[in-house]
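Notes follow once the structure below has been shown.
One chain of protein is taken out of this complex; the other chains stay put.
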Amino acid sequence: MSVLLIAEHNNKEVRPFTYNAITAASQINEDLHVLVLGHKADDVAKSLSEVPNVKKVIHVDNEIYENYIAENYTSAIIKHAENYTHIVSSANTFGKNLMPRIAALLDTSQVSDIIKVISEDTFLRPIYAGNAFATVKSNDKKKCVTIRPTSFDPADKSGGSAEIVKSDPAEASSLTKFLKKEEVKSDRPELGTARIVISGGRGMQNGENFKLISDIADKLNAAIGASRAAVDAGYITNDHQVGQTGKVVVPDLYIAVGISGAIQHLAGMKESKIIVAINKDGEAPIFSVADYGLEADLFEALPQFLSELNKLNTIQK
Amino acid sequence: MKILVAVKRVIDYNVQIRVKEDGSGVVTDNVKMSTNPPDDNAIEEAVKIKEAGKAKEIVAITIGEEKAQETVRKALAVGADRGIHVKVDNVIEPLAVSKILKKIVEKENPDLVFMGKQAIDDDCNQTGQMLAALLNWPQATFASKIEVKNNALEVTREIDEGLETIQVNVPAIVTCDLRLNEPRYASLPNIMKAKKKPIEQISASDLGVDINPRIEQIKVEEPPKRKAGIKVASVEELVQKLKNEAKVI
Partner (left out) sequence: MSREVMEYDVVIVGGGPSGLSTAIKLKQLNPDINVCLLEKASEIGAHILSGNVFETRALDELIPNWKELNAPIKTKVTKEKFLFLGKQKSLSWPTWLLPKVQQNHNNYIISLANLCRWLAEQAEGLGVEIFPGFPASEVLYNDDGSVKGIATQDMGIDKEGNKKDTYEPGMELHAKVTVFAEGCRGHLGKELIKRFELDKGKNPQQYGIGFKEIWEIDEKNHSEGLVMHTAGWPLDNNTYGGSFIYHAENKQVFLGYVIGLDYQNPHLSPFDEFQRFKTHPDIKKIIEGGKRISYGARALIEGGIQSLPQMFMPGALLVGCDAGTLNMPKIKGSHTAMKSGMIAAETIYEHLTKNLNLSTYEQKFKESWVYKELHEARNVKPSFSWGLILGILFTGIDQILFRGKLPFTLKHKHADHEAIKPADKMPKIDYPKPDNVITFDKTSSVYLTGTIHDDNQPVHLKLKDPDLPIKYTLEKFDEPAQRYCPAGVYEIQDVNSVQKFVINAQNCIHCKTCDIKEPSQNITWVTPEGGGGPKYGNM
């Protein structure tokens, strides 16, 4: 049995979540093959062949794959499907769009958004927006699985040398036409997808003080969040609100500043990988979920934090 | 044009769900149920297209137990013309839902099928794409803007990198994002009128599709509780820990 992973890329570079998906896919089975559908995407195929976990790269080069169109991808993937027990991709908008189309044609019930591989047919996945975890076992012969990228570490990128096999394109669909893609370019990453989020609460006292937060956000390339109390008080607009009635964020690092940690706020950030709390009240509930708690006045702590960051010679972005 | 809109009945998004003690699922007794939120956007968009004179009929369909009819009723109250309720007694998977929908599409011949991008209970995010595959129709998922062109739709999609615009030929499947529009309220007079609109009841078993589950749900449990970590004494220590221990900056 072998696993086929569908790579996400922009013909020049591998998109980062593919590496997280590789980790998960190789936990299902070590015989992991990666399919690159693209146009002039040799660099992509090459990068993937260097990933130690990858045993083989199948590269299909054709202009119909220049832009990602689920209909075109699907017919190509179906062509290769019979050699594999599992077809895998990341559960971002790329994989979510693609995989069910494949699964339906293979008459397979897809397992979406898994956060843990328990065995080759049994997986853990969140339901009800992460408020419950379901352990599910797929009884289909062929399994289609999407992977929540943030639940798996990215695979090592170098050291391997898998063979690259060229393959022919499948038929193109005339039903769908790509028109354009606008990458949202903003100075700051989006709250929903940022790797680091720094949020301010009512402890900030006013809107001007959010400058202390934005300075650090600039330094860390972080998105800015807020509690509802801060939004209601008019310190910041409501598109920054994190929580039950705001956005749900799952960054690698979440920094809560002057936020007490009400359950409605936690509902929006408690799945973050690392949580930092800065609060002057040592008994604030936020400390009960924080990996690193700093009991301090934020008006002293934030400027210090910035100057400590300035001292570091490298910062991951 | 004729638009078929799929609406699903789910636990209301403001209700805090509770996992059953025996691990067999979540508690649904005496729990407020509502229409899956993006399905409201799907209905709204269909009604807008009809109001713009570009569609003639909107048919709302749900698949579920007896009470799922309420969701169709709600769709009728905001502008759908008639409803279909496919009765199933057990929980069924998106693959089965899309097979049922395929049968209905073959019967109704809609030009467009609108659905939500994802149901907030199982968070599968599959049904629309599966239906598109089974019908061999184009799909436009996560739509945040829809323009009706001559025999085609121009759809802006919310993707991770930003926005993508594609053109799909009609007939097509569109799955709707919450940002597509702001659903209207059902007004009292329209709710009253909706009570008189027809809902056709079909039993899933009469459609002759295989709806047996392929996936076994072994157990449902609460997510593990997060534990308190450590307190750091200074900002310096915090930055060091983030850099060297957690390796996140």
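Worth pointing out:
Each chain carries a letter (A and B) given by its place in the written order, and its residues are counted from 1.
By definition in this document, contacts are C-beta pairs under 8 Å (C-beta built on N, C-alpha and C of every residue); 3 or more make two chains touch, one makes a residue touch a chain.
Quantities reported herein were computed from a predicted structural model and do not represent experimental measurements.
Shown chains touched by the undisplayed chain in the intact complex: A, B. Only one of A:S75, A:T135 or A:Q205 touches the chain withheld from this view, namely A:Q205. When the omitted chain is restored, the residue from A:N29, A:T135, A:Q264 or A:Q316 that touches it is A:Q264. Along subunit B, the points of touch with the absent chain fall at residues 12, 14-16, 18, 21, 29-32, 34, 182-185, 187-189, 191-192.
Residue-level contact of subunit A with the missing chain is found at 202, 205-206, 232-233, 238, 244-245, 262-264, 283, 285.
As a working rule, only the chains that are shown with their structure count from here on.
Those residues of subunit A lying in contact with subunit B across their complex are 69-71, 74, 91-94, 96-105, 107-113, 122, 126-140, 173-184, 193, 196, 220, 252-253, 270, 273-276, 282, 287-296, 301, 304-305, 308-309, 312, 315-316. On the subunit B side of its complex with subunit A, the touching residues are 11, 16-17, 19, 26, 93-95, 98, 120-134, 137-142, 154, 157-169, 172, 213-223, 226, 228-232, 234-236, 238-239, 241-243, 246-249.
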